[in-house]
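For this depiction, one protein chain was excluded, whereas all remaining protein chains were kept in their positions.
After this line comes chain A, so read on.
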Amino acid sequence: MINHSNTISTSERSNNERQYAAIYASRRRHMVITFSLGLIILFYYIFFFYFNGLTPEQMFQGLDKLGQYFARMFIWRNVSQWPFGYYFTQIAVTLGIVFAGTFTATLLALPLSFLASRRVMNTFILASISVVIRRLFDIMRGIDMAIWGMIFIRAVGMGPLAGVMAIFIQDTGLLGKLYAESHDAVDKRPSRGLSALGANHLQKHRFGIFTQSFPQFLALTLYQIESNTRSAAVLGFVGAGGIGLVYAENMRLWNWDVVMFITLVLVLLVMIMDKASELLRKKYIIGEDIPLFNQPIQHIEK
């Protein structure tokens, strides 16, 4: 565009040359990293299939069998004799487990998430506490819900209580971590404004951080309830109560039609929950416009 080269000094020119070199190096690095990542992903797949001795035939035969099971799912026999009361009670028990577990986890995870947030815990001592809390979350989250279920069955016996505790422990770890991340990601300016007007730490975190991360908080919690409804079926497999037991029994007895029926009911439930959470999200996350600017403009200008 405009050439300044005859007006700038030698030192400035050498500085610019260093800059060009840095810019080109940065672009080269970007290229190299992108292509290397692509290659690594490709090699990983090749290695995975080769190492585990997987063959295409295995996959095709599997698909064939899956097709047979799938066909059975659509032929429903003796529907009038199915114990619907039992099925629906177990579904209700599952929902009960999910709500109790997730709700309790939310109550504990929220305060803990502030203690885990790097934004909140910003001095050396506080930061070390937050590290401990975060490692605690890791442990809670690092063990799968079904494994927690098996552990709690040994402790409190078979049944829904083990299920609730399994969901509670796993979700406290998961939600605590995700809440803390959403606290860390909010805009810093509101907090700066609040400290400038003399708010104390708790007040600052309440309005500078939590008011802003609230939509994230709500969205994560609602999603987790929905997700747990799906995965709670596995808890029943290990004996921690709920619909999973019905699943396990009927798969063993080759009653694929019953499996299909329960699956459909669960999918329907998840859809209803999704709709409900959408309504909540609309109300609390998006917010409604206040019709301030609908008044005629002349009126304001006078």
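In this section, contacts are C-beta pairs under 8 Å (C-beta built on N, C-alpha and C of every residue); 3 or more make two chains touch, one makes a residue touch a chain; residues count from 1.
Assume contacts and distances are computed from a predicted model.
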{"item": "Listed names \"Glutamine transport ATP-binding protein GlnQ\", \"ATP synthase epsilon chain\", \"Methanol/ethanol family PQQ-dependent dehydrogenase\" or \"Sulfur oxidation c-type cytochrome SoxX\", with the criterion being the UniProt name of the chain not displayed", "value": "\"Glutamine transport ATP-binding protein GlnQ\""}
{"item": "Sole contact to the chain not displayed, among A:I23, A:I147 or A:V267", "value": "A:I23"}
{"item": "Among A:T34, A:T55 or A:N122, the residue in touch with the chain that has been omitted", "value": "A:T34"}
{"item": "For chain A, residues in touch with the removed chain", "value": "1-2, 4, 15-16, 19-20, 22-24, 26-27, 30-31, 34, 297-298, 301-302"}
